[in-house]
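All protein chains of the complex are present and in place, except for one that has been dropped.
Naming follows writing order (A and B), and every chain is counted from residue 1.
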Amino acid sequence: MTAFPTARLSVVAVVCSFATAVAAQTTDGRRSGFLDMSPQSQALQKDDTANPAMLWVLDGEALWNAKAGRADKSCADCHQDAAVNMQGVAARYPAFSAEHNRPLDLQGRINACRETRQQATPFAPESKELLALSAYIGKQSRGMPIAPPNDPRLAPFRARGEALYKQRIGQLNFSCANCHDDNAGQKLASAVIPQGHPTGYPLYRLEWQNLGSLQRRFRGCLVGVRAEPFAYGSEEYVELELFLMSRAKGMPVETPAARP
Amino acid sequence: MARALINVPPKAKRGEVIEIKTLISHPMETGYRPKGDGSFYPRDIIHKFVCTLNGEEIFRADLYPAIAANPFISFTTVARESGLLMFSWIDDRGEAQMESAKLVVE
Partner (left out) sequence: MSEKQPSVLSRRGALGAGGAALIALVVRPAHATTQTMHEAIQHFTGGAAVKPGRVTMDIPPLVENGNSVPLTITVDSPMTEADFVRAIAVFNERNPQPNVGTFHLNARSGRAFVSTRIRLGDSQIITAIAQMSDGSLWSGTAELVVTLPACVEN
């Protein structure tokens, strides 16, 4: 812990605890991993005064307002109030970027803005800063239904994501579908296998003792089936997320969630 | 600077028992986490947490590696007087982080 010389008036935080609008179970049988965890972990997610993920959200808010790069601009300089202008954004990502001629996930978008608009160095994958900003922006969509864009340019990428989801991989030769479609609700080493809807990323995972991105979770699964994980930022991850967000269409965003 | 989140009721009635919740960002490195090479990441935890109201201690905790990362501590106090709540987290290096919050008692 670095030294902090002075006391300062802190954020006297949220007055009331947030009950997140987690509908969580749709009528077609899709269910959020929220329902598969213990009441204590559910309570943790619902309490903004106790969920460690909120620490990153606060950091993200500070970063949103901090000037950066050679352009000496903050996110707020262009986007003003995140609570207004970032509403619904995370719910419709990944989205197609004409500049890059491919879809970007939210983190990719943040880094693209950093590079081109702020003329600053992009944040490293899984860095505190990138996670904090993603959590802060993601939280502005909390409670809103996941709304994948109806953009025909995304179709081939989504199809590749779906193919990867169904492809057997690794020494254990499992596909995502083998666990998260065929065996969701069953147990794997004492933990219930969720359906794998990315409703709450980035999230605080007790296993990690840290906030982490969906890509970190993907890598964990790939290692789990003894496959070589793709590098952070790989197109495969964005395509897979694109497919999964489609699969989770209509389910409420829970960012920043908690999971065991 | 570690991010801290403090929750104090904005107003309290005199004599009311209020709950204060605190959360601070810190890995609470236990000293028992193995590195790849067989050695361990060295211990680095917050070992003491103190809360005062108008300079007088109202709560104190001695923490050990068994306290989870990003320590959450919640306790109560009787609302007697308005004033300044000061929170201190002290780590193994003896460095302290301090935060404050106002307590309004009517």
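Criterion: a contact is a pair of C-beta atoms (placed from the backbone, for glycine too) under 8 Å apart; a residue touches a chain by one contact, two chains touch by 3 or more.
Just so we're clear, the structure is a prediction, and the values are computed from it rather than from any experiment.
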item	value
Candidate in contact with the missing chain, chosen from A:Gln40, A:Asn101, A:Asn150 or A:Gln186	A:Gln40
For subunit B, residues in touch with the removed chain	17-19, 30-34, 36, 38, 40, 57-69, 71-78, 80
Those residues of subunit A which, in the complete complex, touch the missing chain	37-41, 43-44, 188-191, 206-207, 209, 219-221, 223-224, 226, 228, 260
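In this text, only the chains that are shown with their structure count from here on.
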item	value
Inter-chain centre distance, subunit A versus subunit B - centres from mean C-alpha coordinates, in Å	28
Parts of subunit B lying in touch with subunit A, wherever the complex brings them together	1-10, 21, 23-27, 44, 46, 68-70, 72, 74, 86-87, 89, 91, 93, 95-102
In the complex with subunit B, residue positions of subunit A that touch it	1-4, 6-15, 49-50, 52, 54-56, 58-59, 209-210
